[in-house]
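Can you keep this structure in mind? I'll have questions shortly.
A protein chain is absent from this complex, but the other protein chains hold their places.
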Amino acid sequence: MIYNIPYLAVVALVLIGLYALLFKRNLIKMVIGVTLIESGVNLFLITLGYRENSIAPIYTGSPGGIMSLPVPQALTLTSIVIGVAVLALMLSLVIHIYRHYGTLDVRKIRRLKE
Amino acid sequence: MNVPDYFIPLVVALPLLGAFLTPLVSRLSGKARNAFVVIVLGVNGILIGLLASDILTNGIRTYVFGATDLSLPVVRILFEVDAMSVFMALIAAILSFVGVLYSLSFMKEYSGLDKFYTLVLLMTAGMLGMMLTGDLFNFFVFLEITSIASCALIAFWTHKGESVEAAFKYIIISAIGALFILFAIALLYGQYNALNMAVLANSIQYTFLDKIALVILIAALAMKAGLVPMHMWLPDSYGSAPAPVTLILIGTTQASLYGAFRVIFTVYGGVFSDTAFASNVIGAFLVILALATMLIGVIMALRQSNLKRMIAYVAVAEIGYMVLGIGVRLNAALYNEVTQTVVWHPYTTTALQGSILHIMNDALTIGLLFLVAGSIYYATKKISVDQLGGLARKMKYTTVFFVIGLLAAAGMPPLNGFVSKLLIYESTYQLNPIIAIVAILASIMILAVFVKVFHAIFLGPEQESLKTVKEVPKPMLIAMGVIVCIILFFGLFPEFVITNIVEPATTAILNHTQYIGAVLGGV
Partner (left out) sequence: MVSFEALLESLQTGSGFWHPLLWGIAIVIAFFIVYILRGLGNKTYKKQTEQTKSFLSGNPEYEKEQMHVKGSNVYWGFTEVLKGVYDLLKKMHNGNASDYVMWFVVVMGVLFILVVML
């Protein structure tokens, strides 16, 4: 049962992130919601590679024994880097929006509606 | 002819290298940078053409990164190119080359052009990587590269509020979609310990977690492609970006649709060949959404007064035709008790051929219409339909190009739109007549939308404020002329195009055992 706690944390992070995206009005809170979803998916990737009583997957001078999988760790590093780029882009766009619209309320930033 | 193996990654690596060299080259002069970008994309187009002529005659090829040949178990990233991949790569080559030709004179008076051309080359590299890869996580990485570069290009005119707002909505939607795709990839990796599409296709069983992964992948890829009701980012971003950027954006949304083709027909191909019930249910849902897309796209397009938003809503409606082929193919699956497999009628293959040809036709037609809209904005600095009138006296070539684009989008013979729409009408009619009726109705209303625009902008008396407009400069006319030549060629010689380009693509996408065999070598 204790090994299922990271998966419950993943579901909680994704649901809280979706709640922040859907029901919060501030643009910065929506950006934080996207970051929470990204953290949840990264945690899911890392947790998939864990084996019981395993050591870090470093090959040289290892004391022997089961190693946890290194491939999900590589995938997670790639995903963290992509997440940083997307976060920087979103925040710079929020700065530009504040200069043009004067507000950060997502219900008022609607010049492009039908 | 046999091309060497390294052409396959060279097609993606060449724009990437060009993207990193462009800021250095632009230190010399603006003309050197323009020539450099055109040469890079021209050479890339020639490489894609040679690769296409090889794949269409010889079959599937793979390229393994970091080793000379493939050995089991498959742990390396590999690019696997079959006829459907080169079909999409041809579209990407044409769209990127024409877009850069057009932007040589469209973007001439704006500053920050070295960043513009860098981002265009990055977007092209990401788009080609999405279409050629054989590995699911690699697909996710190229998807993110493409969406970050596109978002920065949509927000290029930062002095306008609408562009920045559209770019923000685009990046939120892209980030959410890509993160959910990564979640589904992690689910599949956790079950089968494989990221390669061929290995996954070989070992997939339809467990509960696989069903969740399929649901997430279809929903997220359909959102990136612009299916109703998740389509609302598409008019915002297509309508606020500069015209050559919109042209290349069409290629990226179709690359996401190609991802949906790959996931449904190759990765989950074995599942849909064994059980007919799942295939029927998903097919029915996609057909209903495709019909809603067609209708909502044209109904919203009739109300718009902004020219580019109107063309973007017609682009949403055209996406419905492409998804209709997938839905009809999946829905018309029957379980044969005798041979214990699923059989399909031959009309579903025709429907899929029509949809795949429609991908290229739609890219060319809607691209031409966006370029004409960009020309009108360049000449008159106005984008609203209410303020324009009587432009046919001064801009003769633009008028002719607009008429050809109008007739091609509405599906008039002898242009290329008629060929793909005829295939779709005559095959979906046999599943349910209502589908063909709604498709024909959507075509007629697209004609109505563009006839309204043509009458309001080009015909009529000359306006006072528009007396000083001139014809657009030569590079823009040459770019539009290239697309018109391809449209006329596709319309006048349909059988040549279908037997040589579309039929190999359709047989390749439906043949998942051949895709698996190219990697696992008959194991």
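Here the chain labels run A and B in written order, and each chain numbers its own residues starting at 1.
Everything that follows uses one rule, which is that a contact is a pair of C-beta atoms (placed from the backbone, for glycine too) under 8 Å apart; a residue touches a chain by one contact, two chains touch by 3 or more.
All of these numbers come straight from a predicted model, not from anything done at the bench.
Among B:40, B:290 or B:453, the one in contact with the hidden chain is B:453. Annotation: of B:423, B:442 or B:516, B:423 touches the absent chain (contact as defined above).
Of the listed positions B:233, B:265 or B:402, the one in contact with the omitted chain in the full complex is B:233.
For chain A, the residues in touch with the chain missing from this view are 18, 21-25, 30, 106-107, 109-114.
By the touch rule set out above, chain B reaches the unshown chain at residues 168-169, 172-173, 176-177, 180, 208, 211-212, 214-216, 218-220, 222-223, 229-230, 232-233, 236, 278, 281-282, 285, 289, 296, 299-300, 302-303, 305, 346-347, 350, 384-386, 388-390, 413-414, 418-419, 422-423, 426-427, 430, 448, 452-453, 455-457, 460-461, 463-464, 491-496, 498.
By definition in this document, only the chains that are shown with their structure count from here on.
Here the CA centre of chain A is 28 Å from the CA centre of chain B. Interface of chain A with chain B (complex): residues 14, 21, 27, 30, 34, 37-38, 41, 44-45, 48, 71-72, 75, 78-79, 82, 85-86, 89-90, 93-94, 96-97, 100-101, 109, 111-112, 114.
Chain contact summary for the complex, chain B toward chain A: residues 137, 141, 144, 148, 151-152, 155, 158, 161-162, 164-169, 171-172, 175-176, 179, 182-183, 186, 189-190, 195, 235-236, 239-240, 300, 303-304.
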